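Missing here: one protein chain of the complex. Every other protein chain is in place.
Labels run A and B following the written order; every chain starts at residue 1.
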Amino acid sequence: MAKAEYTVLGTSIPRQGGVERVIGAGIYGIDLALKDELHGGILRSQHAHAKIVSIDTSAAKALPGVHAIVTAADAPDVRYGRTYIDRYMLAKNRVRYMGDPVAAVAAESQAIVKQALKKIKVVYEPLPVVIDPEETMKPSAPTLHDDMPLPKNLPPDAKVKNVCSFTTVHVGDPEKAMAEADVVVDEVYETKMIHPQYLEPRIAAAQVEPDGRITVWANAQAPFSVRTDVARLLGIPLNKVRILSTELGGGFGGKASGITSGAAIEPICALLAVKAKRPVMIVLDKAEETISTTIRSGAKMYIKTGVKKDGTMVARTGKVVYDAGAYSGFGAMAGARCTNMLGGWYLMPNCHIDGYVVYTNKQVCGPVRGPGGPQAAFAVESHMDSIAAKLGMDPTEFRLKNTPKPGDKIIGVAKLRDVSLGETIKTAAEKIGWGKVKLEKNQGIGIATGSWIESAGPGGGAIVKVNEDGSVTVHIGKIDMGTAPRFGIPLIAAEELGIPVSDVTVVNVDTDASPWDAGTVGSRAIIVSGTATRLAAIDARNQLFTMAASQLEASPDDLEIKDRQIRVKGTPSKSIPLATIATAAHNVIGEVIGRGYCDNQAMMAEEKARGSSQPFTAHACIVEVDTDTGNVKILKYVAVHDIGFPIHPVAVEGQIEGATAMSIGQALCEQVVFDDNGRTMNPSFVDYLMPTINMMPRIETTLVHGYPGAGPYGAKGAGEIGCVPPMAAIANAIYNATGVRITKLPLSPENVLRALKEAGKA
Amino acid sequence: MDYFEPKSVREALSLLAKYGDQAKVIAGGTDVMVDIKYKEEPDCLVNIKKIPGLGAIQENGDSLRIGPLVTIHELETNKLVREKLPVLWEAAHQFASLQIRNTATIGGNVCRASPSGETLAPLLVLEAKGKLAFSDGEKTEAFKALFQGPGKTSLGAKGLLTEIDVPYPAQGSRGVYLKHAVRGAMDIAMVAVAVLITPNAAKSNLQDARIGLGAVAPTPVRAAKTEAMLRGKPLTAALVKEAAAMAASESSPISDQRSSAEYRRWIVEALTRRGLEQTWKAATGKEVA
Partner (left out) sequence: MNLTINLTVNGKSHSATAEPSTSLLDFLRDTLNFKGTKLCCNTGECGACTILFNGRPINSCVTLAADANGAEITTVEGLADGEKLHPVQQAFIDTGAVQCGYCTPGFIISVKALLDRSKHPTAEEIEEAVSGNICRCTGYAKIVDAIQLAADRLEGRS
């Protein structure tokens, strides 16, 4: 139902682009076929850590049908990266994980590509492999990046190695406060690497145009970052590179190369196209994706909390060891987020947490759906229940006791504005039947909360062009992977312009024409593109009103648009068709083009001044544990969220449900498994277990209202926060069912049964 | 890659005789297609689906003759399989996805000889027999002799399975197929236990007890010592416990990316216990004492 003051905002009009998807139109990157295209393929390292002694491509080049083979020698000696510029697009001298690209081939057919890749002779000198970040931190560990400095802010006495970045959180006097606490709980939690496992494979297609420009098609979440990388790594100016976005079959932060220096295949494809003098298309294989593209890092978290007898938390100390993978990628940012969030989102007057982001010879950390948050929440929210148990307090009461109020500060956030945490906890408790539902033997109930600050990245723009017939084309810099761009954004343009939603078309990204954007990540689509679209639509509307005002003999301020008519408020008979004014613009200003930009600095300043309007959530579930096998079945699952004003409620629910499912997967069945040589042992879906419908509970979503966010109309970002609570909610329910606290993910049948047996419960 | 669609068993056998190890037989294709894509394209692919007479399910007195080309879904929807061979039906019902069941064949599942093959532990406890055809003749072989190692059967590279003959269990028997997985049917069984018991006429003891184990040895196996220990005895809780532990000790699982050997043994124990309890109750109407 739309709020009374809005026409379309708050309604769940079916998403634009739905018809193409249900009829199977060839809109995705993988559906592309360029004229005269060659197939491309990438040779990846066979060692997790090694020196490249030599690469001999002669046998491969001699194969009929091979048009180009490239190695680092064929590209400028330029690296790229995020935190550190530490990575070559094709490995030079050294490989640091088994997915590291070493060479690439363009050939007439996929079969020839395969043969050619086999014929490339790479001589490696293997180096010692390190997989565990705590091992890699030791001074005795091999050095993974000889020319990357240790972070300047490391404690002076720290004897560590291979640390990519370091974050420290310090509030008050935690040592003193901990010593004075009545009860102290000290635990260690661990999560494993998971892969975003979007269903549509990553692709890149490139062709050199007659004028020498390079066009690259990418199913990438951050097309402008791709453009930056292609230009930089090939040593060509930005205006010579054009990125065209295809529709994405999922991304989840795994198709955000450019943002993360992870697994960029676009520059490799572009280089092949240049060398082959023909268009080239690369399509990654599923197993190749799992071993090479960016992932959600595993983390080890030490967490110790002191509380008063009455349940007031007084101090927290901790340490995070966050696995960056082979290159700096997104590790620093995700690890910093994890470190801050280990302080929790409750009142915490004294706190010290050190966070180390550490290189290992494994896949690189990417901005995967809520990077750093789910890991921290697994520790924080499991730990909350451990403390509650020690105090003999109800877990919901303990959380409510420590819930902040408006104006309070929490770790990492100087001031909170509205705080929905309490309401989400109470609502989740009510929905799950906390204290009321009758639980059978081996059944348990658990709750976990979360928060997630939409990532404070650069903003983005929007352009609204008004066509002669009064319909509108919206250009934003974000792509459609089932998120805001074709759900909520069209509603915003329609609302501000007073036109039907079907008169609004949001087009895909073309870096030649679309306004710059940091990328479709960080729960920012509705906030950044939504704000920008709203301002652009208002700008367009103002231009229309200025032109219409004289004809209607009214002031622009007295005008409105309704039913495709510009009319005087209160006097509907004084009207002129929107199309007439839009067409008339040709003779005045050329065209009505509205422009808007989300000013991120202003937004952050406002959040700082008025207090953070970040979203909160509480999830709760009932599980049944099979104490013979360790299998966990989720019988009921509720997800309660404050998402501010939901511009498109079904879209918001969809994001919450999908994010929740992803973390249920991380809780129960997903992990990337390695052998001691750094080889991924479960790259395909045979053994990388994706959650299937039969193991998924019906996720019951409830939105709580009344806590406006920083986004347009009070919206908050919804894409990631659902990932934050599920692992702890399930672990807490298992604890409730069995009395056994499991501190390592996944909560797989084996891990659960082992924990039960060790506790004498099975 | 050479490709043939033989129209008779004889034609297929002469192709296999000619190509030997260089040939691969394809039925449904759900395993072989993955091999072709990700392992090796064989020199020769022999598609046996055009051979007539290999796709029927026919009652033959007190056994069911199942052609190797019968799909898992055909097994699942066949009245005779469901009524007379429920332990096999349960395996078909927990076999991957509906899409896979519509394509995969029982012959393919058998000849693939994966220790975790869904139908294999049931076929072992049912004491199925296979008709093996070679270019120089035919023989019948009990399934317990058929499986020789992971991916290996006594068919070798040149034989063809032409029929599976499954005797109906004795009157009063009850069986159950318990598949251990993380997610459910979609998983490859981490452990599989098939239990088939026959009570005596008075329903007071176990005239026969058969326990088939999948995914915990180089081939699917029968827990022979456990079976011998159980035969003739009334099933009590203590005996169930002892049998479960013994079955676990008769398994020789490995540790791999799916789970550890230790865990697999725990599951063999748990599922053997469950299997005995469930079948005893189904057969006698009573809980284990």
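Everything that follows uses one rule, which is that contacts are C-beta pairs under 8 Å (C-beta built on N, C-alpha and C of every residue); 3 or more make two chains touch, one makes a residue touch a chain.
Not measured: the values here are computed from a predicted model.
Engineer: Decide which residue listed in A:Ala326, A:Val506 or A:Met662 touches the omitted chain of the complex.
Structural biologist: The single option touching the absent chain is A:Met662.
Engineer: With the full complex in mind, choose from B:Thr103, B:Ser135 or B:Gln148 the residue touching the hidden chain.
Structural biologist: Within the whole complex, the residue contacting the unshown chain is B:Thr103.
Engineer: Taking the entire complex into account, which one of A:Thr580, A:Thr692 or A:Asn751 touches the absent chain?
Structural biologist: Result: among the candidates, A:Thr692 touches the missing chain.
Engineer: Considering the complete complex, identify which of A:Ile55, A:Val171, A:Ala204 or A:Ala651 is in touch with the unshown chain.
Structural biologist: Of all options in A:Ile55, A:Val171, A:Ala204 or A:Ala651, contact with the hidden chain holds for A:Ala651.
Engineer: Name, in rising order, the residues on chain A that touch the hidden chain in the full complex.
Structural biologist: The missing chain touches chain A at positions 12, 14-15, 17-26, 28, 30-31, 196-201, 247-252, 285-286, 481-483, 650-651, 653-654, 657-662, 664, 684-686, 690-694, 696, 698-699, 701.
Engineer: Need a quick check: the contact residues on chain B for the chain that isn't drawn.
Structural biologist: Missing-chain contacts on chain B: residues 1-3, 5, 26, 29-30, 33-34, 36-38, 41, 45, 47, 49, 73, 96-100, 102-103, 184-186.
We take it that only the chains that are shown with their structure count from here on.
Engineer: Please report how many Å separate the Cα centroid of chain A from that of chain B, as a whole number.
Structural biologist: Using C-alpha averages as centres, the distance is 44 Å.
Engineer: Give the list of chain B residues in touch with chain A in this complex.
Structural biologist: 38, 180, 182-188, 256-260, 263, 266-267, 270-271, 273-274
Engineer: Applying the document's contact rule, which stretches of chain A touch chain B when the two form their complex?
Structural biologist: Spelled out, the residues of chain A in touch with chain B are 287, 628-629, 631, 668-669, 673, 681-682, 686-687, 689, 691-692, 694-695, 748-750, 753-754, 757.
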